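Yeah, one chain of the complex is gone here, protein chain that is, but the others are all in their spots.
Labels A and B are assigned to the chains in the order they are written; within every chain, residues are numbered from 1.
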Amino acid sequence: MDDLAQFRQTFFAECEELLGDLEGHLMALQSGEGDNNTLNAVFRAIHSIKGGAGAFGFDRLVNFAHIFETVLDLMRDGRLEPAPDSVLLVLRCADILSDLVRAAQSGTELPEEHENEGRKALIDLAATVGVNADPNAADAELAALDAQLAAGGPDTLNAEAPAAEAAPAKPAPPAKAPMLKYLVKFAPRDALYQRANEPLILIRELKELGGFLARADASGIPAFDQIQPEGAYIKWEFEIDTDRGEQAIRDVFEFVLDDCDLDVTCLNPPSEAAPAAPVVEAKPVSFTAAPAETAAKPAAAAAPRKPEQGGAAPAAAKPAAAKAEAGGGAETKTVRSIRVDLDRVDKLVNMVGELVITHAMIAQQTEHLHADQHPELANGLAELSHHIRDLQESVMAMRAQPVKSVFARLPRLVRELAMMTNKKIRLDMSGENTEIDKTVIEQLGDPLTHMIRNSCDHGIESPDERVAVGKPPEGVIHVSADQRGGRIVIEITDDGRGINREKVMKKAIEKKLIAPDAVLSNEEIDNLIFLPGFSTADTVSNISGRGVGMDVVRQNIQSLGGRVHIQSRPGQGSSFILTLPLTLAVLDGMVLRVGEQSYILPLANIVESLRPEPDQINIVANQSELLRIRGEYVPLVYLHRIFKVPNGIDDPTKALVIIVELEDGAKMGLVVDEIVGQQQVVIKSLEENFDPIRGVGAATILGNGRVSLILDVAGIKYIAEHEANRPSPRAMQQLAAPALEVSA
Amino acid sequence: MTKTVLTVDDSKTMLQMLQFALKQGGYEVIQGENGQEGLELLDRNTVDVIITDINMPVMDGITFIKELRKKAANKATPVLILTTESSQAKKQEGRAAGATGWIVKPFDPGKLLEVIRKVSP
Partner (left out) sequence: MASAEPRNSNGQSGERDGEQASRSSRTVQLISFTVGNEEYGVDIMAVREIRAWSETTPLPNTPEVVRGVINMRGAIVPIFDLRARFGMPRTEPTKYNVVIIVSVASRIVGILVDAVSDIITINEDEIRAMPSMEQVNGIGFMEGLITVGERMVGLIGLDRMFSGRMLEAADGVDKPMLSGPAEAASAA
């Protein structure tokens, strides 16, 4: 049972993968980029799902997959043209198939009619080229159809007799067959040996059937120098007494029937003919969780399966198809892989993390030693650091996965949303091969889905509306992934109407999220949609308003160490811009000191550091200080004020200013007491046991065992702008830190 | 002596189920995900029986069988094709390439072992 559960798990994981790949191929088909290889890949995916589903007795899934497969096979054979309508049908059926997979996984029963329409359309499509794809067709109907088709040509389904008809051709032994004597003449041909069959094995098996006498005819053996090693020269005759019937004898030769001359005659036939009974093979499935259930519906289950013909006949695929694909296969460089349990990889990641900390500890302990007095130690430590870094990169690469697996779900989502909203929406994707840590990928699905929903629902206009403003009726959503610096940037851009700022402002004021007299920049207004409590009530539609708002999206992204913001151009569309860390595990950072606290600032954020001269500091009207550097003005932000750390240096000319750059390109001068050093740190989640804190991305453990906080510069900027420099009305405070229910 | 079976299939589920069934039958199992991997594994291992799927990416089962039959060491290794496409045409194609026999998916573990014993007692 445990094994079964495990197989099921593997199966569904595999289905997930296959369905994901499928989406990609279907997209290619839809855009007309698909070729025979694409069709082959689609076919294989459906085929694999069917194969596994059969093993678990998911009959409904098998049945649908079977019909689907038949149609795809006709397409890759070129018998069916992948016309736009047909491709649409394939897309729809892929969706149905994935529903059936999920239903099988969750053990829920979809309504009968769920796949009926698609099923019928597939069968109809196959019928246009004279193929009956329905494995459930009633016998009579099938027989009638067969007769029809037989006239149509040999290259059709009935090249294979359907199950019901095949059975009589193979009469089964009667329940109690009489003991009879058979004469079996068996003459192998060369091919039998070439296919690694072995007469000796067959003879032994034959012997199992009962009383046995064998005669070998070696007269055909040529002179020694003419013997071909793989030639067939010996013939046999056997006399067998058995009550297992003639079929049992023939079954022994099942694999070699075409490679030998076989003659089976009964030497003492019984007077009355054995009643013909259909062959029922041993229980077809034994991996099924509930064999009883399988047995209860033998007709449905057995039909597509055991009778090895049935509707599978169209698989009389041209060898060319398989070959075309395999062409140059021998030269293809394959990625060799093993499967490793993710837990093991994670353990490795953690161990490397601990190694980094231990290294830092040793380095700290030996800091006071002069490098020139202990050159070996210094060199060894440097080398160790180098190796650890390599090790770390290798380990992290093991966890990296292309974002494709999340992106693959989107086309269907967009198709469905377009249908529900009566809009025309095209989805473009790029950068699917960008790799991110597996955990990030896993958690990315929901927020991404929600943002797409938002774009479809609120962004893209109806076709009429679009035409009225001079846009093409079809809206476009572009999803891209890209690696920039140490982070992954995912953008979801639509060419819709953009954010209606007036409406957003009005609503935010109505909901008391901002003060009525608040003065906000355009970007600030746009980003109000991420506030908790913003998207409720009147914007709730079937699509976007499923109980969660954009605040949840933001929260999800933040908990991954990521950030999200929106950029909007009225009338032209909006972009969600999402940045995520490449890995969740390590980071190069600068150790800073402020008062008695030390913090880690990600190196990726740092542009430079300096101790400014007094004349570089300009104080502007509202008391905020600007640092002038190479003609640029950069606002100064005192970390000790932001974090309310006692004893921080207040005079920037005596402190240190670190110029940091944010994702959006904005700069800020972070005032700290000093830089202690540069270090690679292991990222530890603060949220595992606590809540997110604005301005803090995560935590780490330093060489001395103490916890140090890793700064989040975007969060710090936020606090600086919204808490420190503004007379913060309660609403703005909430805007600044939704996580902090600061009691006033 | 323990016999070794090479299983080649692009479906992890199928590989896992084959492995389960074969291990119960006392076989050693090595696995490849396509014909190409199968060939590479044959270069480095001695196997008693080969079970292969037909429909696979990179290198399909038919090509795999043809290629492996070219190897001196595997001329007489029984090869069973594993497929749901149990049509005569597929079987013929497999046999033309040099397959010894076939197993129809979904398979019964007992039946599987029986078939293997049939080609490699």
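Things worth noting here:
The rule we apply is simple: a contact is a pair of C-beta atoms (placed from the backbone, for glycine too) under 8 Å apart; a residue touches a chain by one contact, two chains touch by 3 or more.
Keep in mind that this is a model prediction, so the values were computed, not measured.
In the full assembly, the chain not pictured is in contact with A, by the touch criterion defined above.
Interface note for the absent chain: among A:Met75, A:Ile701 or A:Ala720, the touching residue is A:Ile701. By the touch definition given at the top, subunit A reaches the unshown chain through residues 350, 353-354, 597, 642-645, 684-686, 688-691, 693-696, 699, 701, 705-709, 719, 737, 739-743.
Convention: only the chains that are shown with their structure count from here on.
Interface residues of subunit B facing subunit A in the complex, by the touch rule stated above, are 10-14, 16-17, 20, 33-37, 39-40, 54-60, 62-63, 67, 69, 75-79, 84-90, 92-93, 95, 98-102, 104-111, 118-121.
Put simply, subunit A touches subunit B in their complex at residues 3, 6-7, 10-11, 13-14, 41, 43-44, 47-48, 50-52, 54-55, 159-160, 193-198, 201, 204-205, 230, 254-255, 258-259, 282-287, 305-306, 308-309, 312-313, 315-317, 319, 322-323, 325-326, 329-330, 332, 334, 336-337, 339.
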